[in-house]
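The complex appears here minus one protein chain, its other protein chains still in place.
Going in written order, the chains are labelled A, B and C, and every chain counts its residues from 1.
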Amino acid sequence: MLDAKLVTKSDATQQTIVHLSNQVAIGGQKVVIFGGPCTVESMAQMEAVASSLQTAPVQAIRGGVYKPRTSPYAFQGMGLEGLEILASVRQRYGMPVVTEVMAISQIEEISAYADMLQIGSRNMQNFDLLKAIGQANKPVLLKRGLSATIEEFVMAAEYVVSHGNPNVVLCERGIRSFDPYTRNVLDLGAVVALKQITHLPVIVDPSHAAGKRELIADLSRGAIACGADGLIIECHPEPEKSVSDARQALSLPDMVQLVHSIKPVAEAVGRQVYEFQRQLVVA
Amino acid sequence: MLDAKLVTKSDATQQTIVHLSNQVAIGGQKVVIFGGPCTVESMAQMEAVASSLQTAPVQAIRGGVYKPRTSPYAFQGMGLEGLEILASVRQRYGMPVVTEVMAISQIEEISAYADMLQIGSRNMQNFDLLKAIGQANKPVLLKRGLSATIEEFVMAAEYVVSHGNPNVVLCERGIRSFDPYTRNVLDLGAVVALKQITHLPVIVDPSHAAGKRELIADLSRGAIACGADGLIIECHPEPEKSVSDARQALSLPDMVQLVHSIKPVAEAVGRQVYEFQRQLVVA
Amino acid sequence: MLDAKLVTKSDATQQTIVHLSNQVAIGGQKVVIFGGPCTVESMAQMEAVASSLQTAPVQAIRGGVYKPRTSPYAFQGMGLEGLEILASVRQRYGMPVVTEVMAISQIEEISAYADMLQIGSRNMQNFDLLKAIGQANKPVLLKRGLSATIEEFVMAAEYVVSHGNPNVVLCERGIRSFDPYTRNVLDLGAVVALKQITHLPVIVDPSHAAGKRELIADLSRGAIACGADGLIIECHPEPEKSVSDARQALSLPDMVQLVHSIKPVAEAVGRQVYEFQRQLVVA
Partner (left out) sequence: MLDAKLVTKSDATQQTIVHLSNQVAIGGQKVVIFGGPCTVESMAQMEAVASSLQTAPVQAIRGGVYKPRTSPYAFQGMGLEGLEILASVRQRYGMPVVTEVMAISQIEEISAYADMLQIGSRNMQNFDLLKAIGQANKPVLLKRGLSATIEEFVMAAEYVVSHGNPNVVLCERGIRSFDPYTRNVLDLGAVVALKQITHLPVIVDPSHAAGKRELIADLSRGAIACGADGLIIECHPEPEKSVSDARQALSLPDMVQLVHSIKPVAEAVGRQVYEFQRQLVVA
């Protein structure tokens, strides 16, 4: 990967730290956990999520307001109304939020509400979007494409960084394969490889990989033991009523239980977890 | 695929015909052949291509001016200057042209020069681009994503058609797989399936699938025998000097020879090829 | 593939011809069609198959008597009784037969009844079986493994030939991939590549690739147009009652119709088909 001049490591210790807030950083000694629903559906839903996750503790909230859906007739997200819900819980619970940007025209709007801009799997090689987000002043969560090679993934990050934005976090979220039992195959070998190749933080989304909630806790612990810098996990107050990805969302109690189980695994590989801080404030 | 209300066939005989010019239509009795380089490089290059292909006869010219490249440091295309080259050969040789649209902001510009707008594999699920191109008044060549299922591909077409543009041509161009011998695996079973599921024309790009020029002629004949409505093939005056995809470009004499070999195969499955017409004029 | 000393071509014209009988050879000017059920079920079934296919004309009969089944509780084949049925129709209809060998211990027995020994996909790298069949005195039909690379497939043939049996026919039958619409992905690019790399005949099994009978006729014509030396197609007197692979078996009238449609395609690429000969006799 000779061509990835900016994102490859010059030596084994080089490591980018991406700051989401004064309290929360990705890529350092502490592993970071993002939680939240696939789709922002209502203020009540996000209240339930944030109040539960705040004390887990989970460090940041995820939730889609612009949704890439296979069908044009499926719910496409709440848009601006959803952003306002995110902003409200972000403020009141002191938790940074990440949400997906699907188009260049959304970057400015979403940047006004969110702490981190997600590029989804389907847009990992939407190069014009990568260039534009390279000029945004928010950290980027770049998800691996459904069948992107490790090299293509690294080069997608190079697009963003070479256009001016060094704050990129990579996210492995499963690759497409032949087995119908899981939705995708979580490629933890790629996580290990990416940690060796690049100095960017690497987190793992076990929810989209597994596609089945009963697989997520074990995969989450496995990801941390492999050296991932964090997790992003789907959870919902009423998983079976989720408007999307219902089969893979954890209930909030299961999410809290999972978060607690991460601590000893992180420590077993020389990392720490974030402890609860009552007075978290998002700038 | 119950949800693809607009692009699925109501009965076996329903068939959309997409017109590129007064003379050239896709989806009818005649199979259509597109030819040209991966990337527009110069007027001399495109002159050589058009003058050779016009009498092959090839019916339409392909050539990229905005190029999706894995590396941000690779040549990104000639842009507007390339469009003007395409417009010039289009006018003088009477051949419609297709070129790739990578971003919403390019649709209007490219529509002023090209007869057909290509959505590349990496953007097959760039849903905002699909919606925008659904409002363009040019036919669309929609390439299958690198690991898109047949259902996802059909639904991507449904995005375009449901947003107002019925003139969509599907293009199978190989899917990602495990064998390093070929670049991708040409999935002619998908072509057969798509012809049965949708009323949209389906063409085949054997060049990107094979990735090796010596495989292309046989795959092209196979595609037509399977029922494809046409072919889009990379060729170059000096293949080994091509700025991209050099390994898969045919020389112009090889391209002409391939075109001639299509006629008996098309006739063997009840189709015809376009014969040379001296006075082709693009509107 | 430097290591495949015996099966790679020394020049473009080198071509092995494998003789199934005095009348039927694979790899020459004429394309060969095998037909028959997945599983031999009864004398009545095979009578119906042979009498219908004889005049299609199909040149050889397939039918499994030892069956590789995913479940140990699924029907494992008729064994010796099935071989006797095959031998009976072979004799009376003058059509050579091919059937699968799953174990070294079956080689001698099956060789006494069949004209060609099939190595199934699941055994393509059962190297001890390959070595043993390399010492058999019957032609071998070697099916590509579910996810075998082209190189692995060629080397599997090299195992057989290097152990003494030069009469190997390769069979592409679809590779495992991500799309649930088809059972496997028929890799006609591999057929083209194999014809260029090796001097062995290459035939195509569209039935196991497609997994759906409505896709088979188009894929069969595509395979011949790509340069395949023949086809092996599943058909059954009552497809919906087949004990295995019911969804992909053609009815006998559909099979006859398909065979007739192959002739013009073969001729379009410079090949011929076998014409019906009343007095076929298997030695």
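Definition applied: a residue touches a chain if its C-beta (ideal position, glycine included) is under 8 Å from a C-beta of that chain, and two chains touch if they have at least 3 such contacts.
Here the structure is a predicted model, which means the values were calculated and not measured.
Interface note: of A:Glu100, A:Asp128 or A:Asp187, the residue touching the hidden chain in the full complex is A:Asp187. Listed residues A:Val65, A:Leu215, A:Leu231 or A:Val259: the one in touch with the omitted chain is A:Leu215. When the omitted chain is restored, the residue from C:Glu158, C:Asp187 or C:Asp205 that touches it is C:Glu158. Listed here are the subunit C residues that touch the chain not shown: 3-5, 68-73, 102-105, 122-123, 125-129, 131, 145-147, 151-152, 155, 158-159, 162-163, 176.
Where subunit A meets the chain that is not shown, the touching residues are 147, 149-151, 174-175, 177-182, 185-193, 195-196, 209-210, 214-215, 218-219, 221-227, 261, 264-265, 267-269. Touching residues on subunit B toward the chain that is not drawn are 176-178, 180.
The rule is short, and it goes like this: only the chains that are shown with their structure count from here on.
When C-beta pairs in contact are tallied for each pair of chains, B-C comes out on top.
For subunit A, the set of residues that touch two or more other chains comprises 176.
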